[in-house]
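Here the complex is missing one protein chain, while the rest keep their positions.
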Amino acid sequence: MAQHKVNYTQDGGLPVALTSIDKIVNWGRSNSLWALTYGLACCGIEMMASGASRFDFDRFGTIFRASPRQADVMIVAGTLTKKHSEFIKRLYDQMTEPRWVISMGSCANTGGMFNTYATVQGCDRIIPVDLYLPGCAPRPETLQYGVMLLQKKIRANKASKAQKAKRLM
Amino acid sequence: MAQVKNRLTPFFENITFDREDNELVLNFGPQHPSAHGQLRLMLHLQQEQIVKAHPDVGYLHRGMEKMAENMIYNEFMPTTDRMDYIASSSNNYGFALAVERLIGLEVPRRAKVIRMMLLEINRLMSHLFWLATTALDIGAMTIFLYAFREREYLMDIIEGYCGARLTHAAIRIGGVPLDIQDDFLHQLRVFLNKLPQNIKDYEDLLDSNRIWRMRMEGVGTISTEMALSWGCTGPMLRASGVAWDLRKEEPYELYDEVEFNVPYSDVGDNFARYRIYMEEMRESAKILYQTIEMYEKCVKNGETELMAHAPKYISAPKIDIMTQNYSLMQHFVLVTQGMRPPVGEVYVATESPKGELGYYINSQGGPYPYRLKLRAPSFWHTGILTDLLPGHYIPDVVSIIGTTNIVFGEVDR
Partner (left out) sequence: MRAYTPKDNVQAKAYYTDRYYVSPQVSKEEVSTDAVFESDLAAISAKFEVKESYLQKGQMVVYINANDIYGVLELMRDELEYTQLSEMSAIDWLAKDDTFEIFYQMLSMSKRKRIRVKYFIKNGEAVDSVEKLFRSADWSEREMYDMFGIEANNHPFMKRILMPYDWQGHPLLKTYPLEGDEFAAWYEVDKIYGKEARDIIGPELRDTSRVDRYDSERFALLGHEVPKGTKITDEKIPTEQSYQEDGGVFMVSKFDKKTSKIIDDPQR
C-alpha cells in the first residue's frame, strides 16, 4: 500500500450518528452496488467466477456494468501497469459519486509479486481505495466477503450530499 | 486538502473534426467487457466496415523476462503461472520441461502420468473458459453459466490436489511435488462421465442456432498462408488446414502412448475454430480416461517416485530433508543459491491450450538464466488482427477476438 499523507477517517474514527434518512439511503446504496467490470489479469477471472453460477453475485444486488457512469464500485482486479495507470484514473474520474473502490488481490494492493519497472506498486498510488483484499488470486468467497464488508462500511457512514469526497490530493 | 486538478485533460482522440473522408476512428479501449483483458484496438471505420485495425498491447506488461534474469529457476515457477492464467499448469509444465531438457533430466513415470493428467485438465478448463467468454460476448449468456459450472468442478479437483484454484504452480522442475489425493480419480471419473452429455448440451444450444451460425460462419477466415506467416499455432492453425499438433509431432511426456485424434479443418473461419475447440474437449476426455488407467497401473507396479533423482539440481523428497542431514544441507544450498544448469541454450515448445508455448532459455552456468524468452501464442494471435479485421463489421470484431482465444497475461508477459 502507498504511504501518502491522506487522512482517511471521518470524524476520527468514532461511530457516526446517523439519521433515518441516512439509514434508508445507505440501505439502498449498499444493497445495490453496481460493479464496474475491471478485470485486468488473473484476479479478473476469479471475479468472473464469483459472478458466475456457483458464487452468484446477483444475490448482493450487484450487477456488472461496463460503463463507469453507471457503476458504483470499481473492483480493481489484477495488475495495474504504468501504461494502464492513466486509464484507471480516467475511469475513476468518470464514475459518479458516491463511488467506492475495492482493490482485489496482491497486485492491486501493492504490486504483488511483480516488483518490476512496469508495475504500479499498488493501485492506491493513483486512486483512493476503500477496501483491500489479500490473496493471489483471492477466492470468490473472499471477494464476496469483501463486498459485504464494504456494505457494512457504507451503512456506517453518513449519506448526505455534502459527503467529504475522498480525494488522493 | 484542496482539490488539485490532474493533468489528464479530456481529449477527443476518436473524433477528428477536420477530415475530408468519412472515416471514424473508434477506440476499443483497454477496459472493455469483450476485450478479454486489456486490448486496445484502434479501428478506422468507413460507416460500419473496418478499413484499418491497429491493436495496441502492453497494458499488462509486467516484465516477466527481466524477472527471470533475477530469480533462480525454481523461484520463477509461480511467475510462469501468471502468463496464461486460465490454464496455469501448462505454463509451469513448459518451463519445467525446458529446464529439464537443458539439464538432461529424466522424470519418473508416475510424475509424468500426473503431469499429463494436470495438463489435460487444464486444457479442459481453458476450453470451457473460452466457450463461456465467447458465448457471453456474442450474447449467449446461458452457456457462460453452464461452462463456469463445469469449470468449478475441475477447479475443485485441482484445488484438492495443489491447494489453488487458478494459479497452480503444481509442477516442479524434475517432477511433481505432490501425489494425487485419494478421491481425485473418483471425482475425475464422475466428471468425465458427465462431460459428453454436457458438451452435447452446449452443442445443441449453439450448433444449429441461426444467430450463432450467422455470426460465426464465414467470419474471420484465416488462410493457410496468413496463419503460417503470422506464426499462428494451435487451434488457429488447425482451423486453417494445417494438422499440426505438438503432442503428436514432437511428443513429450507420455503423449505417444495415448491414443487421441487431432481435429482440424480447412475452412478457417470462426465456426471452424469453435468446432475444433468442442472436439478437442472430447479428445481431452479420451486422454484423461487413458491416463487414469496408466496411473492405476503405475500404482500397481509400485512406482512411487515423484521427483527425478539428480542431487545436483533437484532437492530430495521432503521426508528425507526432514530426517537426513545431507539432504537438508543440499536442499538449503539449492534454495538459497539455486541450481546451476550447464552452459548452453534450449528452445522447448509444448502444446498449450492456446497454441505453441515455447521457452527459450540461454544459461551461462549461473543460478539465474542469462536470457529467458517466453514464446506466447496469443502474442501473434493478437497481431494477426491487424490483417484479419479489415473488411469485417464491428460486431464481427467481438466474435473474432472471442475465437482467437487471446489471454493478455501471455501477450504482454
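Letters A and B mark the chains as written, and numbering starts fresh at 1 in each.
Throughout what follows, a residue touches a chain if its C-beta (ideal position, glycine included) is under 8 Å from a C-beta of that chain, and two chains touch if they have at least 3 such contacts.
As the structure is a prediction and not an experimental result, all values here were calculated from the model.
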- Note on the structure: Note: the excluded chain touches shown chains A, B
- Hidden partner chain, touching residue among B:V25, B:L145, B:L228 or B:L328: B:L228
- Among the options B:E48, B:E106, B:E296 or B:D387, which residue touches the chain absent from this view? B:D387
- Where the complex has a chain not shown, which of B:L24, B:L185 or B:V242 is the residue touching it? B:V242
- Item | Listed residues A:L91, A:M104 or A:I126, member touching the removed chain | A:I126
- Item | Which residue of B:P235, B:G338, B:P353 or B:G402 touches the chain not shown here | B:G338
- Touching the missing chain, which residues of chain B? 4, 6-8, 57-58, 61, 63, 65-67, 69-71, 101-102, 104, 153, 156-157, 187, 190, 226, 228-231, 233, 242, 244, 249-250, 337-338, 340, 342-347, 349, 356, 358, 360, 362, 364-368, 370-371, 373, 375, 379-380, 383-384, 386-387, 412
- Task: Kindly note down the residues of chain A that lie in touch with the hidden chain.
- Result: 1-5, 7-9, 12-13, 27, 30-31, 82-83, 85-86, 89, 110-111, 115-118, 120-122, 125-126, 145, 148-149, 151-153, 155-156, 168-169
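The working rule: only the chains that are shown with their structure count from here on.
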- Message: So the centre of each chain is just the mean of its C-alpha atoms; given that, what is the distance between chain A and chain B in Å?
- Response: 29
- Enumerate the contact residues on chain A facing chain B in the complex. 6, 37-42, 44-46, 48-49, 52-54, 64, 66, 78-79, 81, 83-84, 86-87, 89-91, 93, 113-114, 116-119, 136-137, 139, 167, 169
- Item | List of chain B residues in touch with chain A within their complex | 1, 3-4, 6, 8, 29-33, 37-38, 58-63, 66-67, 78-79, 82, 85-86, 129, 132-133, 144-146, 148-149, 151-152, 155, 165-167, 408-409, 412
